[in-house]
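Sending over a structure as structure tokens; questions will come in a sec.
With one protein chain held back, the other chains of the complex are shown just where they sit.
Chain nomenclature is as follows: A and B, assigned in order of appearance, with residue numbering initiated at 1 for each chain independently.
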Amino acid sequence: MRQVTAKISVSTHGRKLYDISAEVAAQVKRSGLQTGLLTLYIQHTSASLLINENYDQDVLVDMEAFFNRLVPDGDPLFIHTVEGPDDMPAHVRSALTQTQLSIPILQGQAALGQWQGVFLYEHRHLPAQRKVLLHLLGE
Amino acid sequence: MRQVTAKISVSTHGRKLYDISAEVAAQVKRSGLQTGLLTLYIQHTSASLLINENYDQDVLVDMEAFFNRLVPDGDPLFIHTVEGPDDMPAHVRSALTQTQLSIPILQGQAALGQWQGVFLYEHRHLPAQRKVLLHLLGE
Partner (left out) sequence: MRQVTAKISVSTHGRKLYDISAEVAAQVKRSGLQTGLLTLYIQHTSASLLINENYDQDVLVDMEAFFNRLVPDGDPLFIHTVEGPDDMPAHVRSALTQTQLSIPILQGQAALGQWQGVFLYEHRHLPAQRKVLLHLLGE
């Protein structure tokens, strides 16, 4: 059994879901592991990770519409406003989704379901550089 | 150290929480691992995983009541409606709960707390076949 670590950098340009499935697949392939466990970890509190449907782009639009309604920018409830009206909502959205995801590796691939993609969910409006750490373990 | 993989299939018949603790416990026992890490991964985006109280069935009823109110079927907010009024809500519910859970293995068992059960949360109304992958690692 052995482990491999890697990093994915994502340049985001506004609040939305970014499909990082291809980058993740490339890292699993590069590791050479056939069976194991892949862990993704995002080092931020205003962007998060999500497994979501990757087929119909409308799903991504609706997902954002839901979170936008549930956690509106500029909500007068919030006192942490120094970093902008979308910052505290970004922390709440991150809390409601995932900072970390683990996926089994089978037959040399992350064992995603047929309609599953791996997404980075950017919750801030301004462009940002996001880092996702990968830990791969197996044989 | 060694790893074991397995799969649990669950036939669901409508939206609710299904207790899969017994199936999970059986797979941990079958692996023969005494100390390690169990990872559960569901290969779907309209059903999810949840650790929840397993004692009072009213908790399951209330959990569903909450999600039903938070993410109502047929919400006019959603444009992804081709798969039915409960499909986009199912994706949102999955995003708000878990696609993956890892649980330490101690003394040959998944180290659940006294009142914890492992649940598959089916978010669609029609019957479905759901697959949960298991990855076990340890010694």
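Quick note on the criterion: contacts are C-beta pairs under 8 Å (C-beta built on N, C-alpha and C of every residue); 3 or more make two chains touch, one makes a residue touch a chain.
Small disclaimer: the values here were computed from a predicted structure and weren't measured.
Of B:Ile103, B:Leu120 or B:Leu133, it is B:Ile103 that touches the chain left out of the display. As for the chain not pictured, it touches chain B at residues 1, 35-37, 50-53, 56, 58-59, 61-63, 65-66, 69-70, 96-98, 101-104, 106, 111-116, 137-139.
Hidden from this view is one chain, which touches chain A at 1-3, 5, 39, 41-45, 70-71, 77-80, 82, 88, 91-92, 94-96, 98-100, 102, 131, 133-135, 137.
Assume only the chains that are shown with their structure count from here on.
The centroid of the Cα atoms in chain A and the matching centroid in chain B are 20 Å apart.
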